[in-house]
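This part shows chain A:
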Amino acid sequence: MQMHSLSFDVSHTLAGGLVLISFMMLYQDRLYSLLNVFALHALVLALSVAWQAFVQDAPHLYITATIALVFKAIIIPVALHRIVKQLGIHRDIESAVGIGPTMLAGMALVALSMVLMLRVTAEADPLAREDLAFALSVVLLGLLVMVTRRNAVSQVVGFMSLENGLVLAATGAKGMPLVVEISVAFSILIAFIVIGIFLFRIRERFDSVDVSALDDYRGERR
Partner candidate 1 sequence: MSGILVQGVQMLLVLLLAPLLTGFVRKMKARLVRRQGASVFQPYLDLLRLLRKEVVLADNASWLFRVTPYVTFAAIWVAAALVPTFATGLLFNWTADLIAIVALLGSARFFLALAGMDVGTSFGGIGASREVMIAALAEPAMLLVVFCVALVAGSTQLSTVANFMASSYVGLRVSLGMAVIALIMVALAENARIPVDNPATHLELTMVHEAMVLEYSGRHLAMIEFGAFLKLLLYISLIACVFLPWKIAVFGTGPLSYAIGAVAYLVKLAAAGFFLALFETATAKMRVFRVPQFLGAALMLGLLGTLLLFVSKSF
Partner candidate 2 sequence: MNVLSFDPVAAVLIIPIGSAALLAILPGYRLTARLNVVASLATFLSSLSLFVIARPPPGPYVLVDDLNIVFIVLNTFVGFTTSIFSASYIAHELETGRLTPVYLRFYHAMYQTMMFGMNLAFVSNNIGLMWVAVEIATLTTVLMVGIYRSHAALEAAWKYFILGSVGIAFALFGTILVYMAARPVVGEGQDGMIWTLLIRHAANFDPALLNVAFIFLLLGYGTKVGLAPLHAWLPDAHAEGPTPISAVLSGLLLNVALYALLRFKILLAANPAAIAPGPLMVTMGLVSLVFAAFMLYRRRDIKRLFAYSSIEHMGIIVFAFGMGGPLANFAGLLHMVMHSLTKSAIFYAVGHISQIKGTQRISGIRGLTVTHPALGWCLVTGVVAIAGVPPLGIFMSEFLVVSSTFARQPLLAIVLVFGLLLAFGALTLRLTSVAFGEPRGSTKSAEASYVPMFAHLSLVLIAGIYLPAPLVTWFQHVARLLG
């Protein structure tokens, strides 16, 4: 029981930490710092996954943890640094919505996810419940980053943090099968995206493959 409460507190702290770091992402205005924050995000995720692996004594989760650590906390940020350098993307993030409103929206989202999740009856064990609430907030915040940032790299970061939220939820779900496979699949997905950015020389935003320029070609513009 003692153990349980401890485990609960630790995982709770870690999950809360993730949400906090997501918030930090919201108000970053420099690319590099954003990448660093994300690396931190991934690190914390790795920790919490590892902790889950420990408490659920599910060794396969360690794989997920290592993936998170190695791939997301190290490889991807480094790669993105490279890309930023090579493509000469200028360093500050142009955001569609100002920092302030974004923060407020973030608050609202967290509140929403809390409201939704605390409806969950308690016999679905509290650990899961708290965890889910945090995971949902992380997911929503990641999405918020994606839609408020015009910059491709920061959008990728947003997507990855969203996916971190997923992994958090998955690992929080005790005895959930296929977690490893899923995390692997997602890592591949993200790799695709990063490579895509690199290949298509997408400098500023996902859609600098400029849609409006294509409309004449498609004959869709009136």
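Here is how the candidates were picked: all candidates are chains of the complex that A comes from, given by their letters.
Note that contacts are C-beta pairs under 8 Å (C-beta built on N, C-alpha and C of every residue); 3 or more make two chains touch, one makes a residue touch a chain; residues count from 1.
Because the structure is a prediction, the values reported are computed rather than measured.
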Candidate from 1 or 2 that touches chain A, complex-wide: 2
Contact set on chain A toward candidate 2 in their complex: 116-117, 119-121, 123-125, 128, 132, 135-136, 139, 143, 146, 159, 162-163, 165-166, 169-170, 173-178, 181-182, 185, 189, 192-193, 196, 200, 206-207, 209, 211, 214, 217-220, 222
